[in-house]
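After this line comes chain A, so read on.
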Amino acid sequence: MNPKSLILDADKCTSCLQCEMACSMEHEGTFNPARSRIKVFEFEHGARSIPYTCTQCEEAWCMKACPTDAISINQALGTKVIDESMCVGCKVCTMACPYGTINYNSASGKVTKCNLCDGDPKCVSACPTGAITYA
Partner candidate 1 sequence: MGWQNRILRVNLTDGSIREEPLVAQWAQQYLGARGLATKYLWEGMDPATDAMAPENMLIFATGPLTGTMASTGGRYTVVTKGPLTNAIACSNSGGKFGAELKLAGYDMLIVEGRSPKPVYLLIIDDKVELIDAGEYWGTTVWHTEETLKKVHKDPQIKVASIGVAGEQGVKYACIVNDLHRAAGRSGVGAVMGSKNLKAVAARGSRGVRMKDATAFLGACSSTQTKLAASPDREGLTKYGTNEMIDTMNEFGGLPTNNFREVQFEGTDNINPSAMVKANANGHVNLVTNKACFGCTIGCGRIAHIDKEHFSVRDRKEYWHASGGLEYETAYALGPVVGIDDIDALTFAGYMMNEHGMDPISFGVTLAAAMELYDLGLLDASKTDGIELKFGNVEALTIMAEKTGKQEGFGKELGLGSRLLCEKYGRPDLAMAVKGQEFAGYDSRALQGMGLGYATSNRGACHLKHDVFSEDMADQSGTGKAKPCKDSQDKIAMIDSTGVCLFTTAAWDTGEFLQLIHAACSTPSDPHGDWTSERLLQTGERIWNLERQFNLAAGLTKADDSLPPRLLNDPAPSGVAKGRVAELDKMLPEYYELRGWNADGIPTAETVSRLGL
Partner candidate 2 sequence: MKVNVRVASALREFVSDENIADSGRGELVVEPGTTPADIIRLMNIPENHRLMVILDGSMVPRPELAQVQLQEGQTISLNPPIQAG
C-alpha cells in the first residue's frame, strides 16, 4: 500500500492562510506564514488561490543533491526528512528541487520542508474549506 499523501484542491482554497499559520506554529512555535512549509499563491486578483507544498516525490532530487546526506526517506510515511544536525545550510537542495518547496531559513541557517507533521499534518485540520485532505 502506498503511503497517504496530502491532496490540495485549489478550487476550494480561499487563501485564508490558516494552513500557513498551523504549519508555522507546529514547526517554529510562532504564527509566521513566512516560515510555513505550505504556501498559498494568489493569481489574477485572487481569482485563483493555489496551496502548494512538497510533493514528497519519489525521485527526490533534494535528497540526491544533498552533499552531507542530511535528507533521508521515512519509508512508512513516504516523506523526505531533513536531519538538522547534518544540514550545513549549503542550499544545494533548494536549487535541485524542481518545485521550490524546500527552502532556506536564514534564522536557523538550515533548510526546511514539509514532513507531513510525522503523519498528522496540521494544515489539514486547520483548513476551513476542506481544500487540504490527507488520504
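How these were chosen: all candidates are chains of the complex that A comes from, given by their letters.
Please note the rule applied: a residue touches a chain if its C-beta (ideal position, glycine included) is under 8 Å from a C-beta of that chain, and two chains touch if they have at least 3 such contacts; residues count from 1.
What you see is a predicted model; the values in this text were computed from it and never measured.
Student: Chain A in this complex: which of 1 or 2 touches it?
Tutor: That would be candidate 1, which touches chain A.
Student: In their shared complex, at which residues does chain A touch candidate 1?
Tutor: Against candidate 1, the touching part of chain A is residues 14-18, 21-22, 24-25, 28-35, 41, 44-49, 107, 126, 128-129.
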